[in-house]
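Notes follow the structure.
With one protein chain removed, the remaining protein chains of the complex are shown where they sit.
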Amino acid sequence: MELEPVIGLEVHCQLATRSKLFCRCVADFGGTPNSRICPVCTAQPGALPVLNEQALALALNAGLALHCTIRDQIKFDRKNYYYPDLPKGYQISQFDEPLCEWGELEFELEKGGTKVAKIRRIHMEEDAGKALHPDGANVSLVDLNRAGVPLVEIVGMPDLCSPAEASAYLQTLRRTLRFAGVSECDMEKGSLRCDANISVRPKGQEKLGTKVEVKNINSFKNVERALMFEIARQSEMVARGEPIVQETRSFRDTEGSTIAMRKKEDAHDYRYFPDPDLPLFDVGRNRIEQARAALPEGFVAKRRRYQASWGLTDYDTRVLTEEPATALFFESVVAAGLSPKSAANWIQGEVLAFLGETKGSTKSDISELKITATELHALVQMEERGELSHQAAKKVLRRMLETGVDAQNSAVALDLLQIRDSGALAATIDEVISTETKVVADYRGGKETALNALLGRAMRATKGKGDPNLIRELLLQKLGKPGS
Amino acid sequence: MDVREAQKIAGLSRLSLTEAELTRMAGQLTAILGYFQKLSEVPTDGVAPASHPADMRSPLRPDVAAPFVTKDPLVQLSRGAEGELYRVPRVLE
Partner (left out) sequence: MLPPELSRSATALAAAIRSGHVRARDAADHFLARIARHDGAVHAFLHLDPVQVRADADAIDARIARGDRTGALLGVPVAIKDNLCTRGLPTTCASQILVGYTPPYDAHVIERIKAAGGVILGKTNLDEFAMGASTENSSFGASRNPHDLKRVPGGSSGGSAAAVAAGFAPLALGSDTGGSVRQPAALCGIVGHRPTYGAVSRYGLIAFASSLDQVGPMALNVEDCTLLMDVIAGHDERDSTSRAGAFDGVGARRDGALTGLRIGVPAEYHSDGVDAEVRAAVQRVEQLAVAAGARLVPLALPLTEYAIPTYYLVVTSEASSNLARFDGVRYGPRDEAGDLAGMYGATRRRFGDEVKRRIMLGTYALSSGYYDAYYKKALQVRQRIGEEFAKAFEQCDLVLGPTTPTPAFPLGEKSDDPVQMYLCDVFTAPAPLAGLPALSIPCGRSKSGLPIGVQLQGPSGADARLLAVARALERALALDLSPLESPRGA
(Lines give C-alpha, C1' and ligand atoms only; values in the text may rest on other atoms or scores of the structure.)
Protein backbone atom coordinates (compact mmCIF):
# COMPACT_ATOMS: atom_id res chain seq x y z
CA MET A 1 0.00 0.00 0.00
CA GLU A 2 1.46 3.30 -1.04
CA LEU A 3 0.98 6.11 1.47
CA GLU A 4 0.90 9.84 0.91
CA PRO A 5 1.46 12.51 3.51
CA VAL A 6 -0.98 15.37 4.07
CA ILE A 7 0.62 18.42 5.61
CA GLY A 8 -0.69 21.75 6.88
CA LEU A 9 1.37 24.45 8.58
CA GLU A 10 0.39 26.76 11.43
CA VAL A 11 2.64 29.77 11.52
CA HIS A 12 2.88 32.31 14.33
CA CYS A 13 4.62 35.47 13.34
CA GLN A 14 5.41 38.57 15.34
CA LEU A 15 3.99 41.80 13.98
CA ALA A 16 6.65 44.46 13.47
CA THR A 17 5.27 47.03 15.90
CA ARG A 18 7.14 49.26 18.33
CA SER A 19 4.87 48.47 21.29
CA LYS A 20 3.04 45.38 22.49
CA LEU A 21 -0.46 44.36 21.40
CA PHE A 22 -2.39 45.70 24.39
CA CYS A 23 0.09 47.82 26.34
CA ARG A 24 2.82 50.33 25.65
CA CYS A 25 5.83 48.17 26.53
CA VAL A 26 8.57 47.82 23.91
CA ALA A 27 7.88 44.80 21.70
CA ASP A 28 11.40 44.24 20.29
CA PHE A 29 13.39 41.07 20.67
CA GLY A 30 15.85 41.22 23.57
CA GLY A 31 16.21 43.33 26.70
CA THR A 32 17.28 42.09 30.11
CA PRO A 33 14.67 39.73 31.58
CA ASN A 34 11.47 41.41 32.77
CA SER A 35 12.68 44.86 31.79
CA ARG A 36 9.83 45.33 29.31
CA ILE A 37 6.82 44.77 31.48
CA CYS A 38 4.06 46.87 33.02
CA PRO A 39 0.85 46.40 35.03
CA VAL A 40 -1.03 45.32 31.88
CA CYS A 41 1.33 42.61 30.61
CA THR A 42 2.06 41.28 34.11
CA ALA A 43 -1.70 41.09 34.75
CA GLN A 44 -1.66 43.28 37.83
CA PRO A 45 -5.17 43.40 39.28
CA GLY A 46 -7.22 46.15 37.62
CA ALA A 47 -5.04 46.63 34.53
CA LEU A 48 -6.81 46.68 31.16
CA PRO A 49 -5.94 46.09 27.48
CA VAL A 50 -6.16 48.65 24.67
CA LEU A 51 -5.49 47.47 21.11
CA ASN A 52 -2.46 48.72 19.19
CA GLU A 53 -3.62 50.31 15.93
CA GLN A 54 -0.45 49.35 14.05
CA ALA A 55 -0.85 45.70 15.01
CA LEU A 56 -4.26 45.72 13.41
CA ALA A 57 -2.85 47.46 10.34
CA LEU A 58 -0.09 44.86 9.95
CA ALA A 59 -2.42 41.92 10.50
CA LEU A 60 -4.62 43.47 7.83
CA ASN A 61 -1.61 43.65 5.50
CA ALA A 62 -0.95 39.97 6.11
CA GLY A 63 -4.51 39.16 5.12
CA LEU A 64 -4.38 41.36 2.04
CA ALA A 65 -0.99 40.03 0.91
CA LEU A 66 -2.41 36.51 1.20
CA HIS A 67 -5.63 37.42 -0.64
CA CYS A 68 -7.93 36.78 2.30
CA THR A 69 -11.47 37.91 2.93
CA ILE A 70 -11.28 40.53 5.69
CA ARG A 71 -13.91 41.06 8.40
CA ASP A 72 -14.92 44.67 8.80
CA GLN A 73 -15.85 44.10 12.43
CA ILE A 74 -13.83 41.93 14.79
CA LYS A 75 -13.84 40.77 18.37
CA PHE A 76 -11.27 39.27 20.68
CA ASP A 77 -11.81 36.16 22.75
CA ARG A 78 -10.17 34.80 25.84
CA LYS A 79 -8.47 31.42 25.62
CA ASN A 80 -8.35 30.22 29.22
CA TYR A 81 -5.55 28.03 30.52
CA TYR A 82 -3.05 28.09 33.33
CA TYR A 83 0.67 28.33 32.69
CA PRO A 84 3.26 30.40 34.55
CA ASP A 85 4.26 32.29 31.38
CA LEU A 86 0.64 33.33 30.80
CA PRO A 87 0.10 36.16 33.31
CA LYS A 88 -3.65 36.64 33.08
CA GLY A 89 -4.49 32.94 33.04
CA TYR A 90 -5.88 33.51 29.56
CA GLN A 91 -4.52 34.53 26.20
CA ILE A 92 -6.33 37.26 24.30
CA SER A 93 -6.86 35.73 20.87
CA GLN A 94 -9.54 35.42 18.22
CA PHE A 95 -11.65 32.32 18.19
CA ASP A 96 -14.64 32.01 15.89
CA GLU A 97 -14.41 35.28 14.00
CA PRO A 98 -10.81 35.81 12.85
CA LEU A 99 -9.78 39.03 11.10
CA CYS A 100 -8.92 37.19 7.86
CA GLU A 101 -10.15 34.00 6.25
CA TRP A 102 -9.82 31.99 3.07
CA GLY A 103 -6.68 33.28 1.47
CA GLU A 104 -4.10 31.58 -0.69
CA LEU A 105 -0.41 31.42 -1.33
CA GLU A 106 1.20 30.48 -4.64
CA PHE A 107 4.65 28.98 -4.40
CA GLU A 108 7.14 27.40 -6.80
CA LEU A 109 7.71 23.68 -6.94
CA GLU A 110 11.14 22.13 -7.12
CA LYS A 111 10.23 20.23 -10.27
CA GLY A 112 9.05 23.46 -11.89
CA GLY A 113 5.67 25.13 -12.06
CA THR A 114 3.72 26.50 -9.12
CA LYS A 115 1.11 25.36 -6.63
CA VAL A 116 -1.55 27.28 -4.73
CA ALA A 117 -2.13 26.39 -1.08
CA LYS A 118 -5.20 27.66 0.73
CA ILE A 119 -4.97 29.73 3.92
CA ARG A 120 -7.79 28.83 6.30
CA ARG A 121 -7.55 31.85 8.60
CA ILE A 122 -5.33 34.54 10.06
CA HIS A 123 -6.06 35.86 13.52
CA MET A 124 -4.40 38.26 15.94
CA GLU A 125 -3.29 37.23 19.40
CA GLU A 126 -0.79 38.06 22.12
CA ASP A 127 2.36 36.06 22.79
CA ALA A 128 3.09 34.43 26.13
CA GLY A 129 6.26 34.98 28.14
CA LYS A 130 9.21 32.63 28.20
CA ALA A 131 9.76 29.91 30.76
CA LEU A 132 13.38 28.83 31.19
CA HIS A 133 14.26 25.49 32.70
CA PRO A 134 17.75 25.64 34.17
CA ASP A 135 19.50 22.26 34.06
CA GLY A 136 19.49 20.32 37.26
CA ALA A 137 17.27 22.73 39.19
CA ASN A 138 13.72 21.82 40.10
CA VAL A 139 12.48 25.27 39.24
CA SER A 140 11.54 27.15 36.12
CA LEU A 141 12.21 30.85 35.64
CA VAL A 142 9.85 33.16 33.83
CA ASP A 143 10.67 36.20 31.72
CA LEU A 144 7.63 38.22 30.65
CA ASN A 145 9.32 40.50 28.11
CA ARG A 146 7.58 38.62 25.31
CA ALA A 147 4.23 38.48 27.09
CA GLY A 148 1.80 40.57 25.11
CA VAL A 149 3.92 40.86 21.97
CA PRO A 150 1.57 40.98 18.95
CA LEU A 151 1.30 37.92 16.74
CA VAL A 152 -0.70 36.73 13.82
CA GLU A 153 -1.42 33.04 13.59
CA ILE A 154 -1.65 31.92 9.98
CA VAL A 155 -3.38 28.60 9.64
CA GLY A 156 -2.85 26.87 6.31
CA MET A 157 -5.13 24.17 4.93
CA PRO A 158 -3.64 20.68 4.70
CA ASP A 159 -2.79 21.21 1.03
CA LEU A 160 0.89 20.27 1.12
CA CYS A 161 2.03 16.87 -0.14
CA SER A 162 5.70 16.65 0.81
CA PRO A 163 8.31 18.09 3.13
CA ALA A 164 9.80 19.93 0.16
CA GLU A 165 6.44 21.55 -0.58
CA ALA A 166 6.07 22.52 3.06
CA SER A 167 9.48 24.11 2.98
CA ALA A 168 8.76 26.00 -0.25
CA TYR A 169 5.41 27.15 1.15
CA LEU A 170 7.06 28.44 4.33
CA GLN A 171 9.85 30.26 2.47
CA THR A 172 7.34 31.91 0.16
CA LEU A 173 5.07 32.80 3.06
CA ARG A 174 8.01 34.37 4.84
CA ARG A 175 9.04 36.43 1.81
CA THR A 176 5.43 37.54 1.26
CA LEU A 177 5.08 38.73 4.85
CA ARG A 178 8.45 40.45 4.80
CA PHE A 179 7.62 42.35 1.61
CA ALA A 180 4.25 43.35 3.08
CA GLY A 181 6.10 44.83 6.08
CA VAL A 182 4.14 42.55 8.40
CA SER A 183 6.99 40.92 10.22
CA GLU A 184 10.73 40.29 10.26
CA CYS A 185 9.93 36.59 10.19
CA ASP A 186 13.22 35.71 11.85
CA MET A 187 13.07 32.17 13.19
CA GLU A 188 16.23 32.64 15.25
CA LYS A 189 14.70 35.55 17.10
CA GLY A 190 11.40 33.74 17.43
CA SER A 191 9.51 36.21 15.29
CA LEU A 192 8.43 33.30 13.12
CA ARG A 193 7.41 29.96 14.58
CA CYS A 194 6.02 27.02 12.73
CA ASP A 195 3.97 24.05 13.87
CA ALA A 196 3.16 21.28 11.42
CA ASN A 197 0.08 19.09 11.22
CA ILE A 198 0.76 15.88 9.43
CA SER A 199 -1.06 12.67 8.64
CA VAL A 200 -0.63 9.86 6.13
CA ARG A 201 -3.25 8.03 4.10
CA PRO A 202 -3.30 5.46 1.32
CA LYS A 203 -2.82 7.09 -2.05
CA GLY A 204 -6.15 7.90 -3.63
CA GLN A 205 -8.09 7.73 -0.37
CA GLU A 206 -10.31 10.76 0.25
CA LYS A 207 -10.54 10.52 4.03
CA LEU A 208 -7.68 12.03 6.02
CA GLY A 209 -5.62 9.93 8.39
CA THR A 210 -5.22 10.77 12.08
CA LYS A 211 -3.18 13.92 12.35
CA VAL A 212 -0.23 14.61 14.60
CA GLU A 213 0.90 18.10 15.50
CA VAL A 214 4.65 18.73 15.61
CA LYS A 215 5.84 21.69 17.67
CA ASN A 216 9.17 23.33 18.44
CA ILE A 217 10.49 23.30 14.89
CA ASN A 218 13.21 25.88 15.31
CA SER A 219 14.63 26.47 11.82
CA PHE A 220 13.65 26.33 8.16
CA LYS A 221 15.96 23.40 7.62
CA ASN A 222 14.22 21.49 10.40
CA VAL A 223 10.77 21.81 8.88
CA GLU A 224 11.78 19.22 6.29
CA ARG A 225 13.69 17.10 8.80
CA ALA A 226 10.78 16.98 11.23
CA LEU A 227 8.29 16.11 8.50
CA MET A 228 10.48 13.42 6.98
CA PHE A 229 10.89 11.81 10.36
CA GLU A 230 7.15 11.95 11.06
CA ILE A 231 6.20 10.52 7.64
CA ALA A 232 8.58 7.63 8.17
CA ARG A 233 7.34 7.04 11.72
CA GLN A 234 3.67 7.12 10.79
CA SER A 235 4.20 5.00 7.67
CA GLU A 236 5.96 2.33 9.68
CA MET A 237 3.11 2.30 12.18
CA VAL A 238 0.58 1.89 9.40
CA ALA A 239 2.71 -0.89 7.90
CA ARG A 240 2.74 -2.65 11.27
CA GLY A 241 -1.01 -2.16 11.55
CA GLU A 242 -0.72 0.09 14.61
CA PRO A 243 -3.22 2.90 15.04
CA ILE A 244 -1.84 6.44 14.96
CA VAL A 245 -2.62 8.45 18.07
CA GLN A 246 -3.78 12.03 17.70
CA GLU A 247 -1.21 13.89 19.76
CA THR A 248 1.24 16.75 19.94
CA ARG A 249 4.88 15.88 19.43
CA SER A 250 7.99 17.93 19.94
CA PHE A 251 10.84 18.10 17.42
CA ARG A 252 14.29 17.29 18.81
CA ASP A 253 16.99 19.06 16.87
CA THR A 254 19.94 16.90 17.90
CA GLU A 255 18.27 13.61 17.02
CA GLY A 256 16.19 14.92 14.13
CA SER A 257 13.25 13.06 15.66
CA THR A 258 9.95 13.85 17.37
CA ILE A 259 8.70 12.73 20.77
CA ALA A 260 5.24 12.83 22.29
CA MET A 261 4.67 15.82 24.55
CA ARG A 262 3.10 15.46 27.96
CA LYS A 263 -0.61 15.97 27.56
CA LYS A 264 -2.19 18.93 29.32
CA GLU A 265 -5.24 17.33 30.82
CA ASP A 266 -7.50 20.29 30.06
CA ALA A 267 -5.92 21.23 26.77
CA HIS A 268 -9.20 20.70 25.02
CA ASP A 269 -11.35 22.94 27.14
CA TYR A 270 -10.06 26.47 26.71
CA ARG A 271 -13.47 27.97 27.52
CA TYR A 272 -13.17 30.60 24.79
CA PHE A 273 -15.54 33.52 25.29
CA PRO A 274 -15.63 37.15 24.09
CA ASP A 275 -13.21 39.28 26.10
CA PRO A 276 -15.46 41.53 28.21
CA ASP A 277 -12.68 44.13 28.42
CA LEU A 278 -12.72 44.58 24.64
CA PRO A 279 -15.97 45.43 22.91
CA LEU A 280 -16.20 44.97 19.14
CA PHE A 281 -13.78 46.75 16.85
CA ASP A 282 -14.94 48.42 13.70
CA VAL A 283 -12.23 47.65 11.19
CA GLY A 284 -14.30 49.41 8.54
CA ARG A 285 -14.43 48.99 4.76
CA ASN A 286 -12.57 52.28 4.47
CA ARG A 287 -9.62 51.11 6.47
CA ILE A 288 -9.52 47.87 4.52
CA GLU A 289 -9.62 49.59 1.12
CA GLN A 290 -7.03 52.15 2.16
CA ALA A 291 -4.75 49.37 3.35
CA ARG A 292 -5.28 47.52 0.10
CA ALA A 293 -4.31 50.61 -1.89
CA ALA A 294 -1.27 51.24 0.29
CA LEU A 295 -0.11 47.61 0.50
CA PRO A 296 3.62 47.47 -0.34
CA GLU A 297 4.32 45.82 -3.71
CA GLY A 298 4.92 42.10 -3.32
CA PHE A 299 7.96 40.30 -4.64
CA VAL A 300 6.02 38.60 -7.42
CA ALA A 301 4.79 41.92 -8.77
CA LYS A 302 8.29 43.34 -8.45
CA ARG A 303 9.81 40.49 -10.45
CA ARG A 304 7.24 40.97 -13.15
CA ARG A 305 7.89 44.71 -13.26
CA TYR A 306 11.68 44.42 -13.25
CA GLN A 307 11.49 42.10 -16.26
CA ALA A 308 8.75 43.83 -18.19
CA SER A 309 9.67 47.47 -17.64
CA TRP A 310 13.38 47.26 -17.09
CA GLY A 311 14.38 44.25 -19.14
CA LEU A 312 16.20 42.47 -16.32
CA THR A 313 16.82 38.75 -16.52
CA ASP A 314 14.84 36.27 -14.46
CA TYR A 315 18.00 35.55 -12.49
CA ASP A 316 18.62 39.24 -11.73
CA THR A 317 15.08 39.84 -10.58
CA ARG A 318 15.21 36.86 -8.24
CA VAL A 319 18.39 38.03 -6.59
CA LEU A 320 17.07 41.56 -6.23
CA THR A 321 13.77 40.41 -4.70
CA GLU A 322 15.24 37.91 -2.30
CA GLU A 323 14.91 40.45 0.52
CA PRO A 324 12.72 43.55 0.71
CA ALA A 325 15.69 45.72 1.68
CA THR A 326 17.60 44.62 -1.44
CA ALA A 327 14.69 45.51 -3.69
CA LEU A 328 14.26 48.81 -1.91
CA PHE A 329 17.94 49.67 -2.32
CA PHE A 330 17.91 48.62 -5.95
CA GLU A 331 14.87 50.75 -6.68
CA SER A 332 16.31 53.77 -4.94
CA VAL A 333 19.57 53.44 -6.92
CA VAL A 334 17.48 53.42 -10.10
CA ALA A 335 15.50 56.37 -8.79
CA ALA A 336 18.82 58.17 -8.16
CA GLY A 337 19.43 57.96 -11.89
CA LEU A 338 21.36 54.80 -12.62
CA SER A 339 20.10 52.53 -15.38
CA PRO A 340 18.31 49.44 -14.01
CA LYS A 341 20.75 47.07 -15.71
CA SER A 342 23.78 48.85 -14.34
CA ALA A 343 22.20 49.13 -10.87
CA ALA A 344 21.39 45.41 -10.94
CA ASN A 345 24.97 44.55 -11.92
CA TRP A 346 26.56 46.68 -9.24
CA ILE A 347 24.24 45.47 -6.47
CA GLN A 348 24.49 41.82 -7.37
CA GLY A 349 28.15 41.77 -8.29
CA GLU A 350 29.68 43.99 -5.64
CA VAL A 351 27.27 44.99 -2.92
CA LEU A 352 25.75 41.58 -2.20
CA ALA A 353 29.13 39.86 -2.56
CA PHE A 354 30.57 42.23 0.00
CA LEU A 355 27.72 41.59 2.43
CA GLY A 356 27.97 37.87 1.84
CA GLU A 357 31.68 37.86 2.67
CA THR A 358 31.59 40.15 5.65
CA LYS A 359 28.44 38.76 7.26
CA GLY A 360 29.59 35.24 6.51
CA SER A 361 26.05 34.22 5.68
CA THR A 362 23.56 34.39 2.88
CA LYS A 363 21.31 36.54 5.00
CA SER A 364 22.77 39.75 3.72
CA ASP A 365 21.13 42.63 5.51
CA ILE A 366 21.30 45.40 2.98
CA SER A 367 19.59 47.78 5.36
CA GLU A 368 22.85 47.91 7.32
CA LEU A 369 24.80 49.26 4.35
CA LYS A 370 27.07 52.19 5.06
CA ILE A 371 26.35 53.79 1.68
CA THR A 372 23.26 55.35 0.21
CA ALA A 373 21.75 54.86 -3.22
CA THR A 374 22.94 58.34 -4.21
CA GLU A 375 26.51 57.50 -3.26
CA LEU A 376 26.50 54.34 -5.36
CA HIS A 377 25.14 56.37 -8.23
CA ALA A 378 27.90 58.98 -7.77
CA LEU A 379 30.53 56.26 -7.98
CA VAL A 380 29.14 54.88 -11.21
CA GLN A 381 29.05 58.38 -12.65
CA MET A 382 32.77 58.77 -11.92
CA GLU A 383 33.43 55.69 -13.97
CA GLU A 384 31.20 56.94 -16.75
CA ARG A 385 33.06 60.25 -16.80
CA GLY A 386 36.31 58.36 -17.10
CA GLU A 387 37.60 59.39 -13.70
CA LEU A 388 37.85 55.77 -12.65
CA SER A 389 38.53 52.66 -14.60
CA HIS A 390 36.04 49.85 -14.10
CA GLN A 391 38.52 47.91 -11.99
CA ALA A 392 39.31 51.00 -9.95
CA ALA A 393 35.62 51.72 -9.45
CA LYS A 394 35.15 48.27 -7.94
CA LYS A 395 38.01 48.88 -5.53
CA VAL A 396 36.61 52.26 -4.59
CA LEU A 397 33.15 50.77 -3.95
CA ARG A 398 34.66 48.15 -1.69
CA ARG A 399 36.31 50.93 0.28
CA MET A 400 33.03 52.84 0.43
CA LEU A 401 31.19 49.78 1.72
CA GLU A 402 33.83 49.23 4.37
CA THR A 403 34.15 52.79 5.59
CA GLY A 404 31.07 54.69 4.49
CA VAL A 405 33.36 57.35 2.95
CA ASP A 406 31.94 58.79 -0.30
CA ALA A 407 33.19 57.88 -3.78
CA GLN A 408 35.39 60.94 -4.46
CA ASN A 409 37.22 60.74 -1.13
CA SER A 410 37.56 56.97 -1.29
CA ALA A 411 39.07 57.26 -4.77
CA VAL A 412 41.53 59.91 -3.60
CA ALA A 413 42.42 57.89 -0.53
CA LEU A 414 43.12 54.86 -2.68
CA ASP A 415 44.96 57.03 -5.22
CA LEU A 416 42.92 55.53 -8.04
CA LEU A 417 41.75 58.62 -9.88
CA GLN A 418 42.72 58.40 -13.53
CA ILE A 419 45.46 60.65 -14.90
CA ARG A 420 43.61 62.72 -17.46
CA ASP A 421 46.26 65.42 -17.86
CA SER A 422 47.79 65.06 -21.38
CA GLY A 423 50.87 66.99 -20.30
CA ALA A 424 51.54 64.50 -17.52
CA LEU A 425 50.91 61.57 -19.81
CA ALA A 426 53.00 62.92 -22.75
CA ALA A 427 56.30 62.23 -21.02
CA THR A 428 55.28 58.66 -20.24
CA ILE A 429 54.23 58.10 -23.84
CA ASP A 430 57.47 59.54 -25.20
CA GLU A 431 59.37 57.18 -22.98
CA VAL A 432 57.35 54.17 -24.13
CA ILE A 433 57.91 55.10 -27.79
CA SER A 434 61.61 55.50 -27.27
CA THR A 435 62.10 52.20 -25.43
CA GLU A 436 59.71 49.97 -27.36
CA THR A 437 61.39 50.50 -30.72
CA LYS A 438 60.47 47.05 -32.01
CA VAL A 439 56.78 47.45 -31.33
CA VAL A 440 56.79 50.96 -32.73
CA ALA A 441 58.44 49.61 -35.86
CA ASP A 442 55.79 46.89 -36.17
CA TYR A 443 53.11 49.48 -35.90
CA ARG A 444 54.66 51.71 -38.42
CA GLY A 445 55.02 48.62 -40.58
CA GLY A 446 51.21 48.33 -40.59
CA LYS A 447 50.53 46.05 -37.66
CA GLU A 448 47.49 47.73 -36.17
CA THR A 449 47.34 45.64 -33.01
CA ALA A 450 50.78 46.79 -31.93
CA LEU A 451 49.06 49.94 -30.69
CA ASN A 452 47.37 47.92 -27.96
CA ALA A 453 50.71 46.64 -26.77
CA LEU A 454 51.97 50.20 -26.52
CA LEU A 455 48.82 51.22 -24.73
CA GLY A 456 49.32 48.41 -22.27
CA ARG A 457 52.93 49.51 -21.60
CA ALA A 458 51.78 53.06 -21.00
CA MET A 459 49.01 51.94 -18.68
CA ARG A 460 51.50 49.90 -16.71
CA ALA A 461 53.83 52.84 -16.51
CA THR A 462 51.01 54.89 -14.94
CA LYS A 463 50.21 52.06 -12.59
CA GLY A 464 46.83 51.73 -14.23
CA LYS A 465 45.73 55.23 -13.45
CA GLY A 466 46.18 56.68 -16.96
CA ASP A 467 42.95 57.25 -18.80
CA PRO A 468 43.19 54.60 -21.56
CA ASN A 469 41.17 56.66 -24.02
CA LEU A 470 43.42 59.64 -23.62
CA ILE A 471 46.58 57.52 -23.93
CA ARG A 472 45.27 55.98 -27.13
CA GLU A 473 44.55 59.44 -28.49
CA LEU A 474 48.04 60.69 -27.59
CA LEU A 475 49.71 57.60 -29.14
CA LEU A 476 47.79 58.13 -32.34
CA GLN A 477 48.84 61.78 -32.36
CA LYS A 478 52.52 60.84 -32.02
CA LEU A 479 52.62 57.84 -34.33
CA GLY A 480 49.95 58.55 -36.89
CA LYS A 481 47.98 55.80 -38.63
CA PRO A 482 49.52 52.34 -38.85
CA GLY A 483 51.75 51.92 -41.86
CA SER A 484 52.18 55.60 -42.32
CA MET B 1 -23.78 18.35 38.89
CA ASP B 2 -22.28 15.28 40.48
CA VAL B 3 -19.07 15.08 42.47
CA ARG B 4 -17.08 13.79 39.50
CA GLU B 5 -18.16 16.71 37.40
CA ALA B 6 -17.41 19.12 40.24
CA GLN B 7 -13.95 17.56 40.45
CA LYS B 8 -13.40 18.20 36.74
CA ILE B 9 -14.55 21.82 36.98
CA ALA B 10 -12.40 22.38 40.07
CA GLY B 11 -9.45 21.03 38.09
CA LEU B 12 -10.10 23.42 35.20
CA SER B 13 -10.32 26.27 37.72
CA ARG B 14 -7.16 25.20 39.58
CA LEU B 15 -9.16 24.99 42.79
CA SER B 16 -8.15 22.21 45.12
CA LEU B 17 -11.19 21.09 47.07
CA THR B 18 -11.45 18.32 49.61
CA GLU B 19 -13.87 15.46 49.09
CA ALA B 20 -16.31 17.05 51.54
CA GLU B 21 -16.03 20.43 49.84
CA LEU B 22 -16.66 18.84 46.46
CA THR B 23 -19.79 17.14 47.71
CA ARG B 24 -21.14 20.32 49.23
CA MET B 25 -20.18 22.35 46.16
CA ALA B 26 -21.84 19.87 43.81
CA GLY B 27 -25.06 20.14 45.84
CA GLN B 28 -25.05 23.94 45.92
CA LEU B 29 -24.21 24.30 42.26
CA THR B 30 -26.94 21.84 41.32
CA ALA B 31 -29.46 23.97 43.22
CA ILE B 32 -28.24 27.20 41.66
CA LEU B 33 -28.13 25.75 38.15
CA GLY B 34 -31.63 24.39 38.71
CA TYR B 35 -32.83 27.89 39.49
CA PHE B 36 -31.01 29.19 36.38
CA GLN B 37 -33.02 26.75 34.26
CA LYS B 38 -35.68 29.43 34.47
CA LEU B 39 -33.97 31.10 31.52
CA SER B 40 -35.21 28.40 29.17
CA GLU B 41 -38.65 30.06 29.48
CA VAL B 42 -37.35 33.08 27.55
CA PRO B 43 -37.54 32.66 23.77
CA THR B 44 -34.21 33.64 22.23
CA ASP B 45 -34.24 32.11 18.76
CA GLY B 46 -32.23 34.32 16.46
CA VAL B 47 -31.34 36.76 19.25
CA ALA B 48 -27.74 38.01 19.02
CA PRO B 49 -25.76 37.34 22.22
CA ALA B 50 -24.83 40.65 23.94
CA SER B 51 -21.39 40.34 25.48
CA HIS B 52 -21.38 44.10 26.10
CA PRO B 53 -23.93 46.85 26.57
CA ALA B 54 -25.34 47.88 23.20
CA ASP B 55 -23.41 49.83 20.58
CA MET B 56 -20.12 49.78 22.40
CA ARG B 57 -16.97 49.90 20.24
CA SER B 58 -13.35 49.59 21.26
CA PRO B 59 -10.88 52.35 20.44
CA LEU B 60 -7.42 51.86 18.93
CA ARG B 61 -4.21 53.06 20.52
CA PRO B 62 -1.32 54.63 18.57
CA ASP B 63 1.74 52.37 18.37
CA VAL B 64 3.88 54.35 20.77
CA ALA B 65 6.21 52.59 23.19
CA ALA B 66 6.35 54.09 26.68
CA PRO B 67 8.11 52.07 29.35
CA PHE B 68 6.33 51.69 32.70
CA VAL B 69 8.33 53.66 35.24
CA THR B 70 8.41 52.39 38.79
CA LYS B 71 10.75 52.73 41.73
CA ASP B 72 10.93 49.03 42.43
CA PRO B 73 10.94 46.48 39.61
CA LEU B 74 7.58 44.72 39.24
CA VAL B 75 9.30 41.37 39.77
CA GLN B 76 9.86 42.33 43.39
CA LEU B 77 6.13 42.07 44.02
CA SER B 78 6.53 38.30 43.59
CA ARG B 79 7.20 35.92 46.46
CA GLY B 80 9.15 33.98 43.85
CA ALA B 81 11.39 36.82 42.66
CA GLU B 82 14.78 35.41 41.75
CA GLY B 83 16.94 38.25 40.52
CA GLU B 84 15.21 39.58 37.45
CA LEU B 85 13.09 36.46 37.00
CA TYR B 86 9.95 34.89 38.41
CA ARG B 87 10.71 31.51 39.97
CA VAL B 88 8.06 28.79 39.91
CA PRO B 89 8.14 25.07 40.63
CA ARG B 90 9.58 23.33 37.59
CA VAL B 91 7.28 23.19 34.61
CA LEU B 92 7.31 19.82 32.89
CA GLU B 93 7.58 20.10 29.11
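Letters A and B name the chains as they come in the text, with residue numbers starting at 1 for each one.
One rule holds for everything that comes next: a residue touches a chain if its C-beta (ideal position, glycine included) is under 8 Å from a C-beta of that chain, and two chains touch if they have at least 3 such contacts.
Just so it is clear, the structure is predicted and the values come from calculations on it, not from any experiment.
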item	value
Missing chain: touched chains present in the view	A, B
Touching residue (missing chain; options A:Asp186, A:Asp277, A:Asp406 or A:Glu436)	A:Asp277
Chain A residues that touch the omitted chain in the full complex	39, 42-51, 78, 80, 82, 84, 87-90, 142, 268-269, 271, 273, 276-279
Residues of chain B in contact with the chain not shown	1, 5-6, 9-10, 12-17, 25, 28-29, 31-33, 35-36, 38-42, 44, 47-54, 56, 58-59, 61, 70, 72, 74, 77-80, 86, 88-91
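Note that in this section only the chains that are shown with their structure count from here on.
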item	value
Chain centre separation (chain A, chain B; CA means) in Å	41
Contacting residues of chain A [partner chain B, same complex]	17-19, 24-27, 32-39, 42, 44, 50-56, 75, 82-84, 131-133, 137-144, 250, 261-262, 265-266, 269, 271, 273-274, 276, 278-282
Contact footprint of chain A on chain B as seen in their complex	11-12, 14, 51-52, 56-68, 73-75, 82-93
